[in-house]
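One chain of protein is taken out of this complex; the other chains stay put.
Right after this comes chain A.
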Amino acid sequence: AYKRFSELLPKEERENACSARVPKSQILTLPELRANPFQHRICHVFSTSETRDDSMSFEDFLDMLSVFSDSATSDIKSHYAFRIFDFDDDGTLDRKDLEQLVNCLTGQGEESQLSSAEMEQLIQNILEESDIDKDGTINLSEFQHVVSRSPDFARCGGLQR
């Protein structure tokens, strides 16, 4: 892991890789993240930089890898997945978050987006299935409850080393 991290840094900074920060554009060149529609969110969630530029240090990088590895518990995975899906960072998944989530899933571009009627119907269904307190948003515990009963989450929520 250390090797991969240091490969991302430009040559001059390789020696103090432990304390350097890698800019976001470099992180996005990682093969695992390249094709991922949530790449920006992932960088944002794991970055601990004070300047909010989404750069990652070595500890952040390790954090990210450990969450996505096979040995992370589903609690940790679902916690981080919630933060990744929460596009406006307000602690709950409301309609706008869900809409952006679905658009990420179906791909960029005009013809790959669902029509607004379909989107409405889909979001309605998702909220029906997972919103237990019927407040129109999904909070962390509701999300974890839904995800724990989902058979695919454990399988696909992991990056292979």
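Assume contacts are C-beta pairs under 8 Å (C-beta built on N, C-alpha and C of every residue); 3 or more make two chains touch, one makes a residue touch a chain; residues count from 1.
Throughout what follows, contacts and distances are computed from a predicted model.
For the chain of the complex excluded from view, the name given in UniProt is "Transmembrane channel-like protein" [choices: "Transcription initiation factor TFIID subunit 5", "Nuclear pore complex protein NUP43", "Transmembrane channel-like protein" or "60S ribosomal protein L4B"]. Considering the whole complex, the residue from A:P37, A:G91 or A:G136 that touches the absent chain is A:P37.
Residues touching the missing chain, restricted to chain A, are 1, 31-32, 34-38, 62, 66, 68, 81, 85, 98, 101-102, 105-107, 112, 114, 118, 121-122, 125-126, 129-130, 143, 146-147, 149-153, 155-160 (touch as defined at the top).
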